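All protein chains but one are shown in place.
Our next item is chain A:
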Amino acid sequence: MRNPQLNKHGELQHLLTLDGLPREIVTTILDTATPFAAVAEREVKKLPLMRGKSVFNLFFENSTRTRTTFEIAAKRLSADVVNLNINTSSAAKGESLLDTVDNLCAMHADMFVVRHAASGAPMLIAQHLQHTGRDDVRVINAGDGRHAHPTQGLLDMYTIRHFKHDFTNLTVAIVGDVLHSRVARSQIAALTTLGVPEVRVIGPRTLLPTEVEKLGVRVFHDMSEGLKGVDVVMMLRLQNERMNGALLPTPQEYYKIWGLTADKLTLAKPDAIVMHPGPMNRGVEIDSAVADGTQAVILPQVTFGIAVRMAVMSMLGSH
């Protein structure tokens, strides 16, 4: 079976997950994002590529950063952007996801940017479009359940490449709540695809998926052990809203053991960079001194996210 994200010529048609995406396509997206990043320095921060196209931001879950950067990216490509506030929409009145999609297609949507609490929702939409003969409509996954957040994974790779230049000699640690994190899954897929020789995950047993090592990572339950000699520290947000059980003692205790402090960061390489997908819980998974420190590249991540999303949209946007 062919990768549902690719068309019969092997070109990207939808962006649903980084898992199984060929290395050449990942690299092409990163390469394409570089000239898009330069557009932000211009007087006129706009390119004509998607003039006349309609992009629908379908956010069934809250988001500020991701929705805003997708909106800016689409607008810089001259697309018309419609943001759907699902809380006040027909979904709240009981309309099904696919009925919503059909209605928006009837309004001549060209692209859907979808965030949904259910893993697989963007894939369901892509399959539905294919079955109903609307192959020209594109879907970008902006985060689905615990499954994937591919543009976040890509912007993280862009950030690492920007600061470290090469993936093939790096040790990268992903720290924290991997269990609930679609970001971590996309990061692991991208890092292994790009040839990072050592990917570590660090966290308490209750917040790591069972058999996580099968994803090709080294598992550490000791923060000090795991951070030793790493080039990149990727922190994850503690996802309190997805927890419904006694997975943790208290945030204070979590911070004491798993929070990234300046002290713990000294175990990593002196030139290690610190990343966070946001929003940050200061004093829970990361200390303010680190988040605002010289090794943090958290705000560049946000800026690069626009260029990476422009690259993805423009690669999908032509028919």
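Just so it is clear, a residue touches a chain if its C-beta (ideal position, glycine included) is under 8 Å from a C-beta of that chain, and two chains touch if they have at least 3 such contacts; residues count from 1.
As a working rule, contacts and distances are computed from a predicted model.
Going by its UniProt record, the hidden chain of the complex is named "Uracil phosphoribosyltransferase" among "cytochrome-c oxidase", "Sugar ABC transporter permease", "Alcohol dehydrogenase" or "Uracil phosphoribosyltransferase".
When the missing chain is restored to the complex, the residue among A:62, A:303 or A:318 that touches it is A:318. Across A:11, A:95 or A:135, the single residue that touches the chain missing here is A:11.
When the missing chain is restored to the complex, the residue among A:6, A:49, A:105 or A:219 that touches it is A:49. In the full complex, the hidden chain is touched by chain A at residues 11, 28, 31-32, 34-36, 38-39, 42-44, 46-49, 314-315, 318-319.
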